[in-house]
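The complex is shown incomplete by one protein chain, all other protein chains being positioned as in the whole.
Chain naming follows the written order as A, B and C, and within any one chain the residues start at number 1.
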Amino acid sequence: MPDHLRTVREFVRTELIGHQAELDVLTDLPLPVYKRFADTGLANWWLPAEYGGLGLSLSETVPIVSELAYGDAGVAFTAFISVLTTSMVTWYGSDELKQQYLTELVGQGGFCATLGSEHAAGSELARITTTVRRDGDSLVLNGQKAFSTNTDFGRFLVVIAKVEGSSDFLAVLVPRDTPGVIIDKRWDVIGLRASGTYQVSLADCRVPAGYALRGNGLRLLEIGLNASRILIATTGLGIARRLRDECMDYAKTKSVKGAPLSANPVFAGKLGQMEMQIEVMTNQCLAAAAEYTAIASRPDAADEWLRQGTLKSALTTKMFCGLTGWQIASVASEMFGGVGYTESSIAGKLMRDMRYVSIVEGGDDVLRDLVFTRYVVPVGKRA
Amino acid sequence: MPDHLRTVREFVRTELIGHQAELDVLTDLPLPVYKRFADTGLANWWLPAEYGGLGLSLSETVPIVSELAYGDAGVAFTAFISVLTTSMVTWYGSDELKQQYLTELVGQGGFCATLGSEHAAGSELARITTTVRRDGDSLVLNGQKAFSTNTDFGRFLVVIAKVEGSSDFLAVLVPRDTPGVIIDKRWDVIGLRASGTYQVSLADCRVPAGYALRGNGLRLLEIGLNASRILIATTGLGIARRLRDECMDYAKTKSVKGAPLSANPVFAGKLGQMEMQIEVMTNQCLAAAAEYTAIASRPDAADEWLRQGTLKSALTTKMFCGLTGWQIASVASEMFGGVGYTESSIAGKLMRDMRYVSIVEGGDDVLRDLVFTRYVVPVGKRA
Amino acid sequence: MPDHLRTVREFVRTELIGHQAELDVLTDLPLPVYKRFADTGLANWWLPAEYGGLGLSLSETVPIVSELAYGDAGVAFTAFISVLTTSMVTWYGSDELKQQYLTELVGQGGFCATLGSEHAAGSELARITTTVRRDGDSLVLNGQKAFSTNTDFGRFLVVIAKVEGSSDFLAVLVPRDTPGVIIDKRWDVIGLRASGTYQVSLADCRVPAGYALRGNGLRLLEIGLNASRILIATTGLGIARRLRDECMDYAKTKSVKGAPLSANPVFAGKLGQMEMQIEVMTNQCLAAAAEYTAIASRPDAADEWLRQGTLKSALTTKMFCGLTGWQIASVASEMFGGVGYTESSIAGKLMRDMRYVSIVEGGDDVLRDLVFTRYVVPVGKRA
Partner (left out) sequence: MPDHLRTVREFVRTELIGHQAELDVLTDLPLPVYKRFADTGLANWWLPAEYGGLGLSLSETVPIVSELAYGDAGVAFTAFISVLTTSMVTWYGSDELKQQYLTELVGQGGFCATLGSEHAAGSELARITTTVRRDGDSLVLNGQKAFSTNTDFGRFLVVIAKVEGSSDFLAVLVPRDTPGVIIDKRWDVIGLRASGTYQVSLADCRVPAGYALRGNGLRLLEIGLNASRILIATTGLGIARRLRDECMDYAKTKSVKGAPLSANPVFAGKLGQMEMQIEVMTNQCLAAAAEYTAIASRPDAADEWLRQGTLKSALTTKMFCGLTGWQIASVASEMFGGVGYTESSIAGKLMRDMRYVSIVEGGDDVLRDLVFTRYVVPVGKRA
């Protein structure tokens, strides 16, 4: 096991496990535990070495996120979701931008956020109404974004906006402290409560023209979502592993028909099924991450991503882990008898946490439609 | 539509719908809304006319509970769960007990509770360790009961206890204000938060010997559970109907690909499936209630129940509605996009409420085993 | 148990059970076993007393069909599917037609068929291209019908056809021996092989004008399908009961870990689940049949049917029993080990038979769409 993973496990063991109650409520952000994670030196572990980062690949990231989510999915989500933003900046930001903002991010162990989705547009990104216009050497942004994680305490944002009077879209880096960035509210989410997701308004936010990233903003967002979708799926894996272990721990203490529950054949069958599903989730996350890593390692990665856009494996991994994770959570939440219906058990929290995998960054209907249109209809792209 | 059902609907419309926020938190019980339900004159609607009650049958009860649960499942559960207790008292209590306690219950529109399940025993009732012993003209009870609803604010309890030094069990009526009835704690449940479920200790609780109900306490509990299991299933039906209507309301306002979501074929397919499931749940609840009502209407109902014990239809109805309700909640909770993952949507609450159907009063594994042993193995009892 | 049901059981026991091999192949029709069923006096048991029939209701029919399908679903389908045709004739045929054709059907214990579906039209009946035109006192029909059961050996047919030069449709009775009725082929079906389904062409088939049934042909077909859909669902119930009993028989003989399979908790759980599903299927079939029977018993049944058209319960019952039956068949077909993959076991045949419930007379997608459009969108029609 690599050292960094050992560090993550230790962090999970000491800082997350057993802290369920405090992590499952909405309190002021950033949480102290974010700082303690940064203190391990692992914050934003994927940032390139040229900006001082550890440069860990997505393949190396999957075990990290699975471990973090085993402890708490909200902390895991907070820790990795900046990758959606930084991957766009890394490949399509100017050298100056990268030098300034990525280096600073490494140094501070801080956060950044992407402002993509809007209420009316939903998953149809082309219907985004937030606008950007050129005004001299500046870009001016206006609009409202529905769901954006880490925004309030992030150092900088990337906003996806429609170019006024055009059908083009841009992705624009906006420092968090830019006047006009207004946090409308923090969402009262049903799970992942250790993370913070916000509705944000942009009122005449003005940034230098060079803060626009290169390329079509919608395409950049698609590219950024590849990593985050694979890692959202991976949190489902981590939660599933935790559920399995909680079931096993419970089954040792619970007696049924004069024997421990762990010796009950029906229980054994359910856990055997769960283990099978966990193994398949693991292999699927790793396979998608390997595909991602192979592209990301190319010298022409930025251009190759523009050609590929949304990876099929990112879509299928999130779908699969969301669906399978939900099956596991549904089975597990029934295993603890009446206690499982109370907050004395962690089963309810894990179930609520799991739910987000199938909802965030594209519901399953949206993803099925994307997979069909882009990968089933074009014969050559079928598996 | 009968008048009483019209009254229930009006109550649901004015007192429950739209009050989600206040009903989904643990606050002091009894809630004011319980009193407002009693003010409709419908509290404990099933109590026999000879004690001043309305005497509505279980067949008439199913629509009432479905409507109440459409509004709030916790309020519904609070309102009907006394039936578990009163049915044991009605059939197996002495005339004096009935005259006193049932008449009072009607007059006060109050509550009562059954103390059956224990931590170690789980669903294996024969492992109950709470004891009862004869001491002169009194019965003395000692033990701890894990899950009991309405107990704290109920007027009387029925306790299932093992006769000391014997393998017999008794069901004993214990007035709530009997010294030694100790509410250990209220459970912090993950749903149904408008109801109250308690862990209760009995420390040398002393009642007159005549407070024991006639017959084996475990058999009486089985008999009492018939009505409550059918009605727990029915709350699943009510929640399912609410989910469907919430989906339809949302779909009218949400646009997808330039058309309302309600015109989307995938959405239509899901709602068509849901409607099918709701109809089958309805018919199953009604069929079980009809079977129950037929037995309960017999002049020799008390004896016939002793012969039959657990009704197959009560087991299958709870299993079916729990499983199907969970499918509906799982599908519905994904339909609202990101908002569905927040407390701005009622989907999360309805999902948490739904979960109890498959957990309370016997998990599905326990019920499957019961159905198999009692109804599949004996050839003549197969459907 | 009513006498007629006792007769059916005896027929099933002696003529169907154990005859799997001969009933599961395509051979010349009608099979001798059809004649033996007619010899019981029960053929077309639903035909009205005024034509000499037994006049059994659909509620009484459900147990009959469940029993027949327990023996062989193909024989059951052959025996009841004429109801689709006769219900249209009974309510919308002229007195002369009924007197002649229904009386004859009773006397002969024979068959009739409906010619509705066409290849291109699929489930969109409005796209039917078979035509009927008036020619003096005659009607002349032309076209091709894709799937029609009992046609070759039926005494008369009812053809759904578009009126030439109009957007109207008619349902026309066509005696089987009418010149121009051409059996193109018998379908080589994957299950239900004791029944016969045909592709049929109509080439200038000429019948008297009075052979047209009263009312819109598509509406009449909808009405006729109510009974047959409920009974197709009921065959699923019969097959499911058979699968359960085959599993139980096998489990008594099979040893696992030193005990009979029937004592294995995983097996018990599966059979408990199956029994639950069978009970729900039973109640749903009976509930739909009761609704149908109530309408059919009205003095104004013919007009009421025209108002109601497709019954929601007929759609939901077929959907539910198809889906649930398939779950049961899927579980059961794995229970017999390697032998279950061979023709030494009846599991494979029962699985193939079961498949038809979800396919014939409208696939689930078509039915979901119908339920949504007709019963979810109109608020007042929701359950």
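One rule holds for everything that comes next: a residue touches a chain if its C-beta (ideal position, glycine included) is under 8 Å from a C-beta of that chain, and two chains touch if they have at least 3 such contacts.
Keep in mind it's a predicted model, so treat the numbers as computed, not measured.
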Residue, one of A:Val207, A:Leu220, A:Ile239 or A:Leu367, that touches the chain absent here: A:Leu367
Contact residue for the chain not shown (choose from C:Pro179, C:Pro299 or C:Gly338): C:Gly338
Residue of A:Phe320, A:Phe336 or A:Tyr356 in touch with the missing chain, whole complex considered: A:Phe320
Which residue of A:Leu23, A:Val181, A:Ile232 or A:Leu286 touches the chain not shown here: A:Leu286
Touch list for chain A against the chain that is not drawn: 241, 244-245, 248, 262, 265, 268-269, 271-280, 282-284, 286-287, 312-313, 315-316, 319-320, 365, 367-373, 375-377, 382-383
Sites on chain B contacted by the missing partner chain, in the whole complex: 264-266, 269
Interface residues of chain C (partner: the chain not displayed): 117, 120, 122-124, 146-147, 187-191, 254-257, 266, 326, 330, 333-335, 337-338, 340-344, 348, 351-352, 355-356, 358-360, 363-365
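Criterion: only the chains that are shown with their structure count from here on.
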By count of C-beta pairs in contact, the leading pair of chains: B-C
Whole-Å gap between the CA centroids of chain A and chain C: 51
Touching two or more other chains - residues of chain C: 265, 269
